[in-house]
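Sharing a structure below in C-alpha cells format, with a few things to ask.
Apart from one protein chain that is not included, each protein chain of the complex appears where it belongs.
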Amino acid sequence: MSDRIPVAVLGATGVVGQRLVAMLESHPWFELAELAGSDRSAGRSYGAVCRWQLETPLPERAGSLTVRRPEDGFSSRLVLSALDAASAERIEPGLAKAGHVVISNASAHRMAPDVPLLVPEINWDQLQLLAEQRHRWPGALVTNPNCVVAALGLVLAPLARNFGLESACITTLQSASGAGYPGVASLDLLGNVIPNIPNEADKIEAELPKIIGQGPRFSAMTTRVPVVDGHTALVFVRLGTETDEDGIVAAWRSFRGRPQELELPSAPRSPVIVMDESDRPQPRKDLLRGGGMSAIVSRPRRCPVHDWKFVVLGHNTLRGAAGAALLNAEALVVLNRAHERLRHA
Amino acid sequence: MSDRIPVAVLGATGVVGQRLVAMLESHPWFELAELAGSDRSAGRSYGAVCRWQLETPLPERAGSLTVRRPEDGFSSRLVLSALDAASAERIEPGLAKAGHVVISNASAHRMAPDVPLLVPEINWDQLQLLAEQRHRWPGALVTNPNCVVAALGLVLAPLARNFGLESACITTLQSASGAGYPGVASLDLLGNVIPNIPNEADKIEAELPKIIGQGPRFSAMTTRVPVVDGHTALVFVRLGTETDEDGIVAAWRSFRGRPQELELPSAPRSPVIVMDESDRPQPRKDLLRGGGMSAIVSRPRRCPVHDWKFVVLGHNTLRGAAGAALLNAEALVVLNRAHERLRHA
Amino acid sequence: MSDRIPVAVLGATGVVGQRLVAMLESHPWFELAELAGSDRSAGRSYGAVCRWQLETPLPERAGSLTVRRPEDGFSSRLVLSALDAASAERIEPGLAKAGHVVISNASAHRMAPDVPLLVPEINWDQLQLLAEQRHRWPGALVTNPNCVVAALGLVLAPLARNFGLESACITTLQSASGAGYPGVASLDLLGNVIPNIPNEADKIEAELPKIIGQGPRFSAMTTRVPVVDGHTALVFVRLGTETDEDGIVAAWRSFRGRPQELELPSAPRSPVIVMDESDRPQPRKDLLRGGGMSAIVSRPRRCPVHDWKFVVLGHNTLRGAAGAALLNAEALVVLNRAHERLRHA
Partner (left out) sequence: MSDRIPVAVLGATGVVGQRLVAMLESHPWFELAELAGSDRSAGRSYGAVCRWQLETPLPERAGSLTVRRPEDGFSSRLVLSALDAASAERIEPGLAKAGHVVISNASAHRMAPDVPLLVPEINWDQLQLLAEQRHRWPGALVTNPNCVVAALGLVLAPLARNFGLESACITTLQSASGAGYPGVASLDLLGNVIPNIPNEADKIEAELPKIIGQGPRFSAMTTRVPVVDGHTALVFVRLGTETDEDGIVAAWRSFRGRPQELELPSAPRSPVIVMDESDRPQPRKDLLRGGGMSAIVSRPRRCPVHDWKFVVLGHNTLRGAAGAALLNAEALVVLNRAHERLRHA
C-alpha cells in the first residue's frame, strides 16, 4: 500500500481535471484515489469517458478508475475540485459540510469573505480565514484565482510591496485551453482574435485586490487568441514611489514566499522569472519555465502615460488552475501537520 | 487610350505593393503604368518575379508589365511608394527632386517637419506643408501613417475633438502581413504570441501626435499574433470632459472629413464603424466592413483606472497602407485641380 | 416589385445557409423571400438569431426577415435546403409532396435511385430522373454532392471521358467550415491534424460513381486541417489509356458542360482551372479562382505506382455546397422554361 495521501478529483474529465489527473500521477505526497464526473460519465471507467487532451498519455491506473457521481460522497478527506462555477456553487458547500477539505479551482466561492483566495507565495495569511469557516461547516474550502490572475498576482505583488502599486491597466491574450473543452469553436478562433471574454475582466478586477490587498485600482480588457496553452498579459502600471528598471527586476527576481521556504513539491524555485530578451516571454517557447508554476515576465519599459509597462506570461492550466490547486493542497497539508504538532505538543 | 491618370508603383513586389497593384486594377481615376522593384526583379515581367500573396488573382495586365529599377526614372508624375524604410530614405527624395509627386507608405520621412503625415479625414490641413517643400524640390512628398496608427487615428480624433483627449494606453495584436514577406517565420508565429514588435511602439507614440495634434500622451505595447490580415488594438483613454457611452458612440458615428465630402473614390462612407456586439470587431469577420477603409470599433466601456476602454480594428494593408496611399493620392489630385482652377480663373 | 424568382432557404442559420443568403443578395434570377431555421430561432429576425460567420457583412434586408419553421410551409415554389442530414431526411420529402422544387445540399437523399445527384457540368442527364419522382410527389428533389466530391468530380470526369478512369486513391485535407458551426473545437484543431472525418470517406466512395459513372474504383482517406475554407485533395489515378502531361492538362482546360453553354449565372467560365506553379493550388491563396465555383488543380505528375498524381482544391461552401445548390437551381429554372416552351408550342 502507498503511504501517499489519497485525494479525490471533481470535474475530472475537463481540461483542468485532466491536468490534475496527470500531475497526481507522479506527485510525491498525493495519490489519486477517486474521481468524479457528470451523470453521463458516472459508472464507467475514466479512460472510456475522458476525451484526453494532453500531450502526455493518460496514466494507465487513472484510466482504469471508475468515475463517480459527486453526490456519492468520497472516502478521501482531500477533494480537488475542477468543477465549472455553477456545479461548484451547488456541490462544494455540501462537501465541506461533510467534513472534506475542498481545494477548488472554480470561481463560485472565490469572493466569499471567509474563503481564502490563495496564492500561497503572496497571501498565506488568508488561511486564517479557515477558522471563520468553522461556523459554516466542519470541513474547509480554499480557492485559487482565475487562470490569468494567478500569474498577474505573482508579478504585481512584489511591485506593491516594494514600491506601492497605485493602478494597473491590463490587456490579456488568452489561450484556447482557458475556455475548457469543447470551448471555443475553431471557426471562431482560427486566424482570428476574439476581443472580449465574457466576465473575465470583472474577475481580474475583483480578484486581484483580494490577493494583493486593497488600494490599487485595476482595469482589464481580455481577448482570446489562437494559442493552445498560456495566457499573455500586457500591463501598464503606476507605482507609489520612484524606482528604475533594475530595481523592478531585482524585486521580481528576489521574490520568494512560504512555498519556497517550505520547499513544497509544486512550488517553483522562482515564482517570478524575468527574461532579458525584448521579444519574450512567448507562450509556445517559454511556458514551461519554472515547470509551468512561475510567472514569466519581460523587463519593464518606461511608460509615457503610467510609469512602467511589461509583459506577463502564465501557464493557465498549471499555475492558473491545476498546479495552483495542488500547491494550495500542499499548503493545507503543511498547515494541518503544524496544527497536529501543536495539538500533540 | 485610357484617360485615367498614369501612376507608378515603387516596391511593387512586396505585400503592400501587391495590394496597390490589385487596387489600381479597378481604380476609377488611376491606371497602373509602371512598376519598380529590386535589382533582382528588374527587367523581368511582374508576373514572373512577384510571389503573389493576395486571395484575388494577379491582374493579367499588371503581370505582363516589365519591372523597372527605381533609378531608371518614371514617365508617370504620380508615384506610389511601398518601399521599405531604408530604400525610401534613399530613393524618394530623388524622385521629388525630379518633379514627381510621391505618395509614400514608408516610415522614412513621416516625421519630417515639412512632410504631411496625412489621414485626410483628420488633418487635411497638413497638405499646406507642401508649400514648404518648394524649398527642397519641385515635386511633392506625402506620407501615410504606420499600419496600426491609421485606424487608431480615425478612432481617437473624434474623441479629441469632442471631449478632449488626455492620454491613451494602447496594446496592439498585429497580423502577419504587417511584417511583409517573408516576414515572420511560421515556427515563431504558429500557436504563439510575439509580445513585442521592434520600434512599433515608438512609431505609434510619435505619429499619433503629428496626426491628432499635440497634447495627449500616448503609450503603446505591440504584439504579433497568428492572424493573416488585420490589426486589433485595445485602448484605455482619459478624456478632458465627462461624457457617456452614447455620447462617444455618437461622436464616432457622426465623424466625417473632407474625403467623405468630396466623395473620393477610396473614402469609406463612415470612417468609423461602431459594432454593438460585445465580442466584436474580429479581424477574420469584420475586416472588410467599410471596404477595409474604415476603423471598426467596439462600444466603449467604463474603465476603473482611466475613463473608457474599447477595441479598434483596422485593415493593415488597406487603410493601414495601400488604401491609405491611394486615398492620399486622390486628395492630391483634388488639391491639384483646385490649384489649376484658381490659376486659370 | 422585383421580377426575380422568390426562393426560400432552409437551415438558413448554418454555415451553408449563410452562404446561400449572402449569394442570393446579388443573384440575377433569384430573390430571398423566406428563410427557415430551428424552433429556437423561429419567429425572430434572422439578424437577431444568426451567428454570422462570413467575411462580408450580413445583407440588411435578409437580416430583417423573420425566421420561419420549416413546418409552416412556404409561398415560394423553389426551396434551397441547407439542412443537416437528419432534418433533411424528415423535412424535404414533405416539401416535395407539397409541390415544392427542393434543391438540397443535404446527404440524406443523394443516393436515392430517383434523385439526381447533380453536378450539371458532368451529369445534366440525371435531371431525367425527375420524371420518376412523379410517382412520389408533385414537386421535385435534386441534390448536390458532398463538399469535397464536387471538385473531385469536376477533375475526374474529364479523365474518365478522355482516357478512361480505372481507379483513384484520394486523401483529403478538409477545412473547418466543412464541419459546420460550432463544428470542430479549437482545442482539437489548432496546430493539429485530425486524421479521419467520420463517414466522409464512405460518402466520397459512394457518390463519385453516381456522378461520373460506374466502373472506376475509389478509395479515400479524409483529414481535418487548421484551414478556414477550402478542401484540398491529393489524388493518385490509374487511367485506361496512355496519355501524357499535356494531354491531361488539355482535357481539363477544355472541359465544358451545359452550364457553360447556357451561361448560367453561377457557372464558372472554366470548371477546371489548372495552375502551373508546383506549389499550388493553396486554399488561402487560390480558393476564389473561378469565383469559388471551379475546381483548381495542379499539373499532373507521373506516379510510380498508379499512372498519375495531382492536387485538387475546391471551395467547400461555394462549389461544395451553397454555390452548387444555386447552380442546380439555375439548371432547374432552365429546364422548366424549356418544358413550358414545349408545352406552349
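Letters A, B and C mark the chains as written, and numbering starts fresh at 1 in each.
We take it that contacts are C-beta pairs under 8 Å (C-beta built on N, C-alpha and C of every residue); 3 or more make two chains touch, one makes a residue touch a chain.
On a predicted model such as this, the values are computed, not experimentally measured, just so you know.
Asks: From the listed residues B:Pro28, B:Pro113, B:Pro182 or B:Pro198, report the one that touches the chain absent from this view.
Replies: Looking across B:Pro28, B:Pro113, B:Pro182 or B:Pro198, the contact with the absent chain belongs to B:Pro182.
Asks: Just to verify: which one of C:Thr66, C:Thr171, C:Gln260 or C:Asn336 makes contact with the chain not shown?
Replies: Checking each option in C:Thr66, C:Thr171, C:Gln260 or C:Asn336, the one touching the absent chain turns out to be C:Thr171.
Asks: Among C:Ile5, C:Ala112, C:Leu234 or C:Val249, choose the residue that contacts the chain missing from this document, as touch is defined above.
Replies: Of all options in C:Ile5, C:Ala112, C:Leu234 or C:Val249, contact with the hidden chain holds for C:Leu234.
Asks: Using the touch definition up top, pick the residue from B:Ala112, B:Leu190, B:Ala250 or B:Leu335 that touches the left-out chain.
Replies: Considering the complete complex, B:Leu190 is the one touching the chain left out.
Asks: So one chain is hidden, and I want to know which residue out of C:Ser38, C:Thr66 or C:Asn192 touches that hidden chain in the complete assembly.
Replies: Reading the full complex, the residue touching the unseen chain is C:Asn192.
Asks: Any idea which of C:Phe74, C:Phe218 or C:Trp252 touches the chain not displayed?
Replies: Among C:Phe74, C:Phe218 or C:Trp252, only C:Phe218 touches the chain that is not shown.
Asks: Considering the entire assembly, which residues of chain A contact the chain that has been omitted?
Replies: Touch set of chain A with respect to the missing chain: 52-57, 190-191, 228, 284-285, 287-289.
Asks: Since one chain has been left out of the picture, which residues of chain B touch it in the full complex?
Replies: Chain B touches the missing chain through residues 15, 53, 176-177, 181-191, 226-228.
Asks: In the whole complex, what residues of chain C lie against the chain that is missing from view?
Replies: 167-169, 171, 173, 188, 190-196, 198, 205, 217-219, 221, 223, 225-228, 232, 234, 236, 278-285, 298, 303-306, 309, 311, 313
By definition in this document, only the chains that are shown with their structure count from here on.
Asks: Taking CA centroids for every chain, report which one is farthest away from chain A.
Replies: Ranked by distance of C-alpha centres from chain A, the top chain is C.
Asks: If I average the Cα coordinates per chain and compare with the overall Cα mean, which chain comes out closest?
Replies: Nearest to the common C-alpha centre lies chain B.
Asks: Taking each chain's centre as the mean position of its Cα atoms, how many Å separate chain B from chain C?
Replies: Their C-alpha centroids are separated by 39 Å.
Asks: Can you work out the whole-Å distance between the CA centroids of chain A and chain C?
Replies: 48
Asks: Find every residue in chain A that makes contact with two or more other chains and list them.
Replies: If we look for residues of chain A contacting two or more partner chains, we find 190-191, 226-228.
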